[in-house]
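Excluded from the complex is one protein chain; the other protein chains are retained at their positions.
Let's turn to chain A:
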Amino acid sequence: MIDWSGYIGLILEGAWVTVQLTLMGSALAVVVAFAAGLGRVSRFTAVRALATTYIEFFRGTSIFVQLFWVYFVLPFAGITLTPLQAGVLALGLNVGAYGAEVVRGAVKAIGREQREACIALNLSRYQAMRHIILPQALPLMLPTFGNNAIELLKGTAVVSLISLTDMTFQAQVVRAQTGSTLIPFATILVLYFVMAWVISLGMRWLERRVSRGLDGVRV
């Protein structure tokens, strides 16, 4: 009979790494998404081109290829990252590119009359964006951001392939040590599902929070 308590502990350690990766990756993704998304609606051609290139590049290749590139190729350029840093960087940049399109779409979806009203009130571009456009665009972004966060959580499994000891990696360790396959993999599948569920609950709460006071403004 196998003593499972130690192995469960191992998987929970991995779960903590997965949670950390998801949180840090999401934080980076949000920053990048706003930078690139607002960059795409910038009035400067150079900024728009830069943002578009970034988005197309990271949406055009998969997270797996990007992760390997960051981990194995960047060291030749003199940048050596720990697996955790490489994971956060690749996940954040990848999901950030998808998020950028969401930011752009939401900002574009705010009606012309709002922009015209800003001009009429002599607000600066920054003021208009900060106080008028973004507060209305944010509730539009959140549902898709929630999906993106779940995609990011699912993406974290890939970091196990660059020997970062996340949940998937630990499940492989348990499989190698015990020879049992069903229990480790079924356990982590359930844990991933629970995490995805927590994310969608959290996002729903956040949606209610930011759309407070917007009742009646839009549907």
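One rule holds in what follows: a contact is a pair of C-beta atoms (placed from the backbone, for glycine too) under 8 Å apart; a residue touches a chain by one contact, two chains touch by 3 or more; residues count from 1.
One rule holds in what follows: contacts and distances are computed from a predicted model.
Participant: Which name from "Extracellular solute-binding protein family 1", "Sarcosine oxidase, delta subunit", "Acyl carrier protein" or "Ectoine/hydroxyectoine ABC transporter permease subunit EhuD" does UniProt give the chain that's left off?
Facilitator: "Ectoine/hydroxyectoine ABC transporter permease subunit EhuD"
Participant: Which of A:4, A:34 or A:64 touches the chain that is not shown?
Facilitator: Touches the omitted chain: A:64.
Participant: Across the whole complex, list the residues on chain A that are touched by the chain not included here.
Facilitator: So the residues of chain A touching the missing chain come out as 56-57, 59-62, 64-66, 68-69, 72-73, 76, 150, 153-158, 160-161, 168, 171-172, 175, 181-182, 185-186, 188-189, 192-193, 196-197.
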